[in-house]
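Only one protein chain is missing; all other protein chains are in place.
Our next item is chain A:
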Amino acid sequence: MATIASRALESPDPEEEELDTEITSIRAEIQNLQKRKRILTSSLLTTDPIQKLLRKQPKPQSTTTNPTDPLTTISPLVHAAGAHTSSNHHRIAFGATAFPFKDPSPTAPTTPLLGVRIDVCARNGRFAKPYYILLQSERSRAPNAGSGSTKLLKVYRHTVPAFISIAKLENAYLPRPSAKRDNANEDGDEDFSAEDEAEPAKPWKSGNRTQKQDLRGFVRELRRELVAWHMRVNAVEFLREKLGFVSEGGGSFPFDVSPDRDTGIVSLAAVSLETRYVRVEWVDGRVGRFKLSNVGVVERAVVIGDEGRDKKLEDAMTGDGGRVETVLDRLRVDVLFRSQQP
């Protein structure tokens, strides 16, 4: 009996199974359609003509509130949609927006944290997950610069990847005199000697004596660094796509790909998450590495084959402006061969 029962459990009615899969697929479709409907309604609400129309009309009537009037019931939605689009416009246009955030911890200071949101647009027109920096403001009691107590900012939490040194940026743009004094025995003296010999051209150098904090500069540099990282990643992805190493779905092929016909490259991938270095392998066993700069230029390249360094390939990589987007064109076998002939 037990065996029969278990067998019955293992293989349910095929018809039932079919119905089950059908039901789940229909449910998924319903969900998709609902999602689409919501996106469409909210995009409709945010469009300019609708916003104008709905905002203009109810104004005179709003004093005589009519609860059944569809326009009054819809107006909070319209306002929310309007506010949302304008903040989205800011996020798209400026890339950095600020917001207050209240730390829920009971022991946290009562002043809300200053949040900065950084949006970076990626290659395919989509936006990457926003990066956040939450800054804590504290009053400095130190009578510096004669302005009595000034508000000083300090990075409290952030979601910036670890290879971008927040500490360094903070040191340069958001210096805090009290913190400097704390670890003066470590690096304070060196710090001052460094300032003395510094050239005045550095933006954060001006007014270094007064230790002014430059939040704009901080965010600008941080955003630049994040964008540069995204650009590097995108560039490598672009090269991989060009070489045909990326499958339709966006992932890489599980099997070994055939080498690129023009260049003989069998693999091209970033060495690590930071995508500062890119590793290239050729079909004849040569292995190379190049360094990507923040502006998308191949800064340095090393190619090693069986007979030592391949200087010609290295020169081809870094030469001619060194743009990373065209590096494959410069590495094409026929181009290299032709340049060798004359």
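One rule holds in what follows: a contact is a pair of C-beta atoms (placed from the backbone, for glycine too) under 8 Å apart; a residue touches a chain by one contact, two chains touch by 3 or more; residues count from 1.
FYI, contacts and distances are computed from a predicted model.
Among the names given as "ESCRT-II complex subunit VPS25", "CHL4 family chromosome segregation protein", "E2 ubiquitin-conjugating enzyme" or "Fanconi anemia group G protein", UniProt records the absent chain under the name "CHL4 family chromosome segregation protein". Screening A:A228, A:L243, A:V298 or A:M317 for touch with the missing chain picks out A:A228.
Among A:Q51, A:T85, A:T111 or A:S137, only A:T85 touches the chain that is left out of the view. In the full complex, chain A touches the omitted chain through residues 38-39, 42-43, 45-46, 80-81, 83-85, 88, 91-92, 103-108, 115, 117, 119-120, 122-124, 126-132, 134, 157-169, 171-172, 186-187, 190-191, 193-195, 198, 202-203, 205, 221-222, 224-225, 228-230, 233-234, 272-277, 293-295.
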